[in-house]
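Note that this complex is displayed minus one protein chain, with the remaining chains in position.
Chain IDs A, B and C follow the sequence of writing; residue 1 opens each chain.
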Amino acid sequence: MGLAGFEVEVQRETRDGGLATEDMTLSMGPQHPSTHGVLRFVIRADGEVMKEAIPDIGYLHRSIEKIAEKVGWHGFMPYTDRVDYVAAMPCNQGWAMAAERLAAIEVPKRGEYCRVIATEFSRIHSHLLSVGSMAMDIGAYTPFTHAIREREYINDLLEELCGARLTFHYMRIGGVGWDLPPGWRDKALAYIKRFEPLIDEFNDLISWNKIYTERLANVAVVSARDAIDYNLVGPNLRGSGVRYDVRRDEPYSVYPDFDFDIPVGRGEMGTVGDCFDRYIVRIREMKESCKIVRQCLEKLPGGPVIAKVPRNFKPPAGDCYVRLESARGDMGWYVVSDGTAFPYRCKIRTGSFAAISIVPKVSRNLMIADLIAVIASLDLVAPEIDR
Amino acid sequence: MQEFVDGLVANPSWVHYLGAMLAFGGIVVFGFVLPIAGITTWVERRVAGRIQSRIGPNRTGPAGFLQWLADGIKSLLKEDIVPDAADAPLFKLAPYVVMTGFVGAFVALPFGGPLIIADLNVGILYITAVTSLVVVGILMAGWSSNNKWSLLGGIRSAAQIVSYEIPAGLSIFPIVMLSGALSMQSIIAEQGAAPWRWFIFNNPFTFIAFFIFFVAALAEGNRTPFDLPEAESELVMGFATEYSGMRNLLFFMAEWGNLYVIGAIVATLFLGGWQIPWALAEHPVPRVALQFGTFFLKSYFWVFVAVWLRWTLPRIRVDQMMIMCWKYLVPLAFVNLLGTAAWMVVFPHGAPGVPELLCVAAAVLLGLFLRRVRYHLTRAGLKREELSYNILATERIPGLG
Amino acid sequence: MGLGAYLRNIKDAALTIADGMAVTASHLVRKPYTVQYPDRLPEGVRVQDTLPFRYRGMLEVDLEICTACLACERACPIDCIVIDATKDKAAGGFVMTRFDIDMAKCMYCGLCSEPCPTGSIHHTPEFEGADYSLESMVRKFVKAPVLAYKPKKGGETDPEIAPILERGMRYIAEFASAEGGGGEE
Partner (left out) sequence: MAGADAVGGERLMPALEAAAIHARLKARFGDAIGDLAGTRRDNTCATVAPAKIVEVCRFLKTESGLEFDCLSNLSGVDYPKRSVIQVVYNLYSYPHRHLFTLKVDTPRDNPVIPTLSGLWSHADWQEREVFDLLGVVFEGHPDLRRILMPEDWPGHPLRKDFVEPEEYHGISTSRESLLKA
């Protein structure tokens, strides 16, 4: 990889006392405790204060888009879990929706409800990991274990639903692979009832902690205009005050049947759009997801969970651009089909790829410890960036 | 020590005395000081496990008590690498400088009436001086390992420990003024056994001075929220990045040892040290044992509080750490110093009802805190069988799949 | 920063730290959640048995009811299943000489067990698949050439194949509920 493209010109200043100072070039990553996954930042710092942080991505590039052209439509579904293995269900849903839109397949109501339950659980699952590891990056280890403990419950529920704990491969083109197992509904409702007060306990433990808010307030402020310009999406966009959610503003699946509101950053601890806002939007979104899952489980209709889709699936030629609200914001699937059994082209535009492109802009004159907070607050996840 | 050696050897020369002293020192260090550091690790890992809904070490020895011995032996057997780009002599010397800083403090710690190695008349001054050797060792380690992360860690620790010496020192002065002497035993002698006779409740200023001293001592011991020099999530391992094997263990043994030293100093200065209410003059052995026990309990309670703080609070940033020291702790420490001086002028023999009042106030604060703890328990909706008051329990929450 | 803000900072810090410590104190009296796997499990409990029915662990093939239709080999996106079956008039059907699954490459996606007509290839709750070499990760199911199973019209009568077939059908029924919509309402 070398330093090609990262030649950082080293400034050597001699201050008045004739003392020569020199910038320090640090390579943070790809093996670093708090770059989530294999990310690398070349930092030019004057002591602790960073002058520039240049991200260097590509370490986890498996070229999933090339694999899509090699395996058939059904065969690519397990690979979509690997696009963002922290929140795998929305990726399944994206691929399934793209194929259904191309072949104009109508998914039965119960299948759509199962999808919404699975996606919302996967969103809580991913937010718990993001919020927990953000607290650990700032230095508090206990909230991480509490978040992971709650996440284990969701792992068990989803394991019972579809048989896997991380790469679920639960959804199929035309619906979902399995129906809810008997007794699962009450377990899920019991979990939600138990989980909601624990979010408040998590907040009391860490979110309102003075040291925590001091570390996050007014750090890496992103204005609404910059957020839209850099195509920040999801909690990163809502943290900057733009009240936009694909589930409500570009409704898809059965989301219009539920009412939930969209938490937005209000600059409680500093200015709108700082690290704390992005963090607190994620926490409040977990509560909204609980509301959606509860409504979903109560209004669950009967009927089949998957439509009739031929095993050798050949959608008509054409292209489509599907957008859905994944845990890291609005994920865009641009899929082209040429009528054969193999997808012609599949481009996945993810939230983290946009979020990491803003890091050089916001990280000027921050401290190295703040860069860790910025990475965590933007919820960067390496597989999504490199695909 | 002199008569003991004379009894042993016919005409002892200075070599015999040196040998006896080293032997005695070795016994005390390896028999008492290092196990204390080890036991503190065990306390920390068990309490941390419990706070994080897990168990902590419970395989080696009863309830995992010999975990520290296992870690020690493992580190001894591990290969300790000296990076070739590192400045080898300094690199190898750093851990021992830190260890001398930690072990040196035990000389003046009063474990009981007669149980003190050397009752120096400059007791607390000596301890403050010796514990600041740690910063020399850490800076040496950070700079000599020729690694950018360690350099950052070393510089941070230099800034932190040096600047937190000031509030720590300033909050010791009121106690020294009250007791009129620097020696640890006489500071304890000035305080009585009953809580309202302790210096902490003597007047409101020493009450605040206690908290400032505790926070500053945490910063000196590199404990969260001030564990910047060895910040795992930012600087990989801070100053100890290049260390491995026994050298690495020496650093962390010194850190946990310092935690006990903080507890001991706090117990001595503010909480009446080994004072016990009963005289028991006629049978000395149980009296000294009881004194040793109360001193041990008091200092281990504050070790527990430091561990509890570590697993609750996040880490502070470097500039915030400096702001907190120079803008918050140092001014308050000056206010306490002047306040105590004024207090002593106004009430030469201590204000009549104030210690008792402060004691009651502290009890009320504790009551409010426990009410808040019960509120968290009820809000989390925990059933009776999900609770267990035995902290070493390893049995799992029932009903989980 | 006025005196008001100064004092408010101190008050905020003190109160929020105290509240955080109250939460961790409440955890001191709660029982742990962790399972002491693998050596201190409660008596007679095997973790594999506690896993749900649909858990997708290591693959297993019941050769007695395998009809050698190669549906699983085609469905696998990674091509980690290889079956050699030749038509043999004398034996009256297909004879399988090789049925290998490369468990090192398998991603446990379950696409092979869906099209299987008799449910012979299925996931087991077994997950401890660690091994010493990559070669030994290749599971060879066919020891000696075996005749492929031919499903009988009137249902299976042979006593020692019937339970296997019944288990296979129950495994497929789990998917059938996806089509059949057998939700519990």
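We adopt the following convention: a contact is a pair of C-beta atoms (placed from the backbone, for glycine too) under 8 Å apart; a residue touches a chain by one contact, two chains touch by 3 or more.
Since the model is a prediction, treat every value here as computed from it, not as a measurement.
**Student:** Relative to the complete complex, which of the depicted chains are touched by the chain excluded from display?
**Tutor:** Visible chains that the missing one touches: A, C.
**Student:** Please identify which residue in A:211, A:306 or A:322 touches the non-displayed chain.
**Tutor:** In the complete complex, the chain left out is touched by residue A:322.
**Student:** Could you tell me which of A:92, A:126, A:209 or A:231 touches the chain that is not displayed?
**Tutor:** A:231
**Student:** Which is it among C:41, C:91, C:134 or C:173 that touches the chain not included here?
**Tutor:** The missing chain is touched by C:134.
**Student:** Using the touch definition from the top, which of A:57, A:173, A:309 or A:380 touches the missing chain?
**Tutor:** From the options A:57, A:173, A:309 or A:380, the contact with the absent chain belongs to A:57.
**Student:** Considering the entire assembly, which residues of chain A contact the chain that has been omitted?
**Tutor:** Where chain A meets the chain not shown: residues 1-2, 4-5, 57-58, 61, 63, 65-66, 69, 101, 223-226, 228-231, 241-244, 249-250, 262, 264, 318-323, 330, 332, 334, 336, 344-345, 347, 349, 353-354, 357-358, 361, 386.
**Student:** Would you write out the residues of chain C that touch the absent chain, in ascending order?
**Tutor:** With respect to the unshown chain, the touching residues of chain C are 79-80, 82, 84, 100, 102, 104-105, 134-135, 137-138.
By our rule, only the chains that are shown with their structure count from here on.
**Student:** Once you find the CA centre of chain A and the CA centre of chain B, what distance in Å lies between them?
**Tutor:** 42
**Student:** Between chain A and chain C, what's the gap in Å when you average each chain's C-alpha atoms?
**Tutor:** 26
**Student:** How many Å are there between the centre of chain B and the centre of chain C, using C-alpha atoms for each centre?
**Tutor:** 51
**Student:** At least two partner chains per residue is the criterion; list those residues in chain C.
**Tutor:** 9, 17, 19-20, 22-24, 27, 33 - these are the residues of chain C that touch more than one other chain.
**Student:** Would you mind listing the residues of chain B that make contact with two or more other chains?
**Tutor:** 51-54, 311-313, 376, 380, 401, in rising order.
**Student:** Show which residues of chain A lie in contact with chain C when the two form their complex.
**Tutor:** Its residues touching chain C are 71-72, 74-79, 108, 110, 142, 149, 152, 159-164, 167, 169, 172, 175-183, 185, 201, 204-206, 208-211, 300, 302-306, 308, 311.
**Student:** Inside the complex, what are the residues of chain B that reach chain A?
**Tutor:** Result: residues 48, 51-54, 148-149, 152, 155, 224-225, 227, 231-236, 311-320, 376, 379-381, 401 of chain B touch chain A.
**Student:** In their complex, what parts of chain C are in touch with chain A?
**Tutor:** Touching chain A: residues 9, 12-13, 16-17, 19-20, 22-24, 27, 33, 51-56, 75, 77, 107-111, 114-115, 123, 174-175, 177-185 of chain C.
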